[in-house]
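Removed: one protein chain of the complex. Kept in place: all other protein chains.
A and B are the chain letters, set down in written order, and residue numbers restart from 1 in every chain.
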Amino acid sequence: MNRMTSGLMALITGALLVGAGSGGLRAATGPAGLDRPAPDLRLPAKDGTQVSLSDYRGKVVLVDFWASWCAPCRQSFPALSDLADDFRARGLSVIGVNLDEQRKDADAFLVGQPHSFEVVFDPSGKGAKAFDLKGMPSSFLIGRDGTIRFVHVGYSDKVLEAYRREIAQLLSEPAGGRNP
Amino acid sequence: MRVQVEASRTGKVLVGALAAAAATLIAASNWADNILTFGLHGFQDSRTVTVLSPVVDLDKDFTDRSGLKARFGVDAVTAASDSCARCHPDGANNQRTYGDFSYRRKYGDYRLELGGEISRENFYAADTVTASLSRDLNNGNTTIAGGYSFSSNRPQLHPTQTVEQQYAQDVYVTLTQTLSKNTIVQMTYDFSRISGYQSNPFLRTSVNDILVVGNAPDLRNRQAIALRLRQALPADTYLEADYRRYWDTWSVSSNTMSVALSHYFRPSFMLGGSYRWYSQTGAFFYQPSYTGDPQYYTADYRLAPFSSGLYGVRISYAPADGLLFFPKHTALDLRYERYIASTNFEAAIFSGGLRVPF
Partner (left out) sequence: MKRPARIAIALLMAATGLLTGACATVQPWERGKLSNPCMVFDANGQLVAYDNHWQPSREGSAGGFGAQGGGCGCK
């Protein structure tokens, strides 16, 4: 291999090493060990009314961040509606937070997707930033006491099974906090 | 070595088995993302070669971190026997059958992909294995990837029916970097080494006024670097720009520059145009005809110096409700291109594809 090509290989290796230092994507699934209070979200719903996360204290909340351009988000929508219907009576609320920068993209998506949960819009991404999303879609399960208890990045059958387990666990906790 | 290559039947059985294996792996899952892509390509050039190529791809995710790809296709070639000036008549009509298979798996930020390809036609058999590894960095903004492939290619001469051997190895490294919400670039370095028989058994050149099959060197080291850009412009328009510099040990070197512009008139309808400029030098041993006692000689027009332009238009149609009876998000892609080379060679290329998620 001549000088030029070895020079190029060295450059690319260098780029890799530079990048390696800054860390990679960490998928957070399952008990996140965060137990931090959920950031307060105040975002408009479809009709313009402000929805505030703090209003849901005492309920278990599944906050799901999605966008029309994200294929796994599309796949998770029906599952989220099912979860909302199945666990609503026991105190679960599902909030879908849309992150499309253009409302028309979100609207086009929602037209073909019947859903039985609240959808709010966050085009500037401030909610996503506050929750520090690591990937799309990202969902956060918040306990009755307002702390983030479980985080999921991405969607699959396994994630759906985890949701059911985790929601059942959180619903069984009293309003003041988890079981001792 | 005098061995009759039973290319057609064995090859077809192998490829069919590959397709069947892929089909049986389809498992029911209410999450799994499956995509079937049906394609049809048509190629016709001024050497009177016409090729019709139907192909079907399957892309299946088993979980969010593993999946497979399978491809099965046929190149049906017809050509007048005088399509290349000194061509052997048996090579004119041909059918190539091929099958590809690859399995991919994610391990944290790493992604590994292993695959293979089998290709069979009259007078040529090729078997390939490939491996590639990629790593995501910077929260998915940087990707570094590399791959290796090894092929055993066996051209068959005629009328002797001798089977020759050729080995090809390829290694590449790619760096992909997101520069902004609207810009992404990629840089690739590619090296391949081809050893063994590399003449074209169908083409004959004139040496001292006698028509003979070419005699090319036994070794060819090829290198290429490519730089690619994708830029989202205002008003739902996208720019694609690619540059490649290529050079090899036969003294062929080339520059390829292409640009494409696409515009979405509606989210479901895109129209685009593209232009590709290509220019290459000739191989050190290329001459239109030869005299004396040349060590290497070739009739392969691909080794001549020339330049060319490729002009294309394309359409993509993906209505949200789905196309006809196909599921939602089915997309139809059509493309027509015209290739015009400085050697008075021209070609028309048509590509149609139907992408069906299910």
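Note that a residue touches a chain if its C-beta (ideal position, glycine included) is under 8 Å from a C-beta of that chain, and two chains touch if they have at least 3 such contacts.
Please read all numbers here as calculations on a predicted model, not as lab measurements.
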item: Of B:T160, B:S180, B:Q295 or B:N344, the one touching the omitted chain in the full complex; value: B:S180
item: Selected residue (touches chain absent from view) among A:V63, A:L92, A:L133 or A:V159; value: A:L133
item: Of B:R65, B:R105 or B:R244, the residue in touch with the unshown chain; value: B:R244
item: Among B:A126, B:V163, B:V213 or B:L323, the residue in touch with the chain that has been omitted; value: B:A126
item: Footprint left on subunit B by the chain that the document does not show; value: 37, 39, 41, 43, 45, 47, 49, 51, 53, 55, 57, 59, 69, 71, 75, 79, 83-84, 87, 91, 94, 96, 100, 117, 119, 121-124, 126-128, 130, 132, 138-142, 147-149, 151-153, 155, 168, 170, 172, 174-182, 184-188, 190, 192, 200-203, 222, 224-228, 230, 232, 238, 240, 244-247, 252-256, 262, 270, 272, 278, 280, 282-283, 302-304, 308, 316, 333, 335, 339, 345, 347, 349, 351, 353
item: Absent-chain interface as seen on subunit A, which is shown; value: 4, 7-8, 11-12, 14-15, 18-19, 22, 65, 67, 69-70, 99-101, 105, 125, 128-129, 133-136, 138
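Note that only the chains that are shown with their structure count from here on.
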item: Separation of mean Cα positions, subunit B and subunit A [Å, integer]; value: 40
item: Subunit A-facing residues of subunit B, complex; value: 29-31, 33, 63-64, 108-109, 135-140, 142, 144, 173, 175, 187, 189, 191, 223, 225, 267, 320-321, 328
item: Subunit A residues within the subunit B interface of the complex; value: 1, 5, 8-9, 12, 15-16, 19-20, 22-25, 27, 71-72, 75, 105, 108, 111-112, 134-135, 154-158, 160
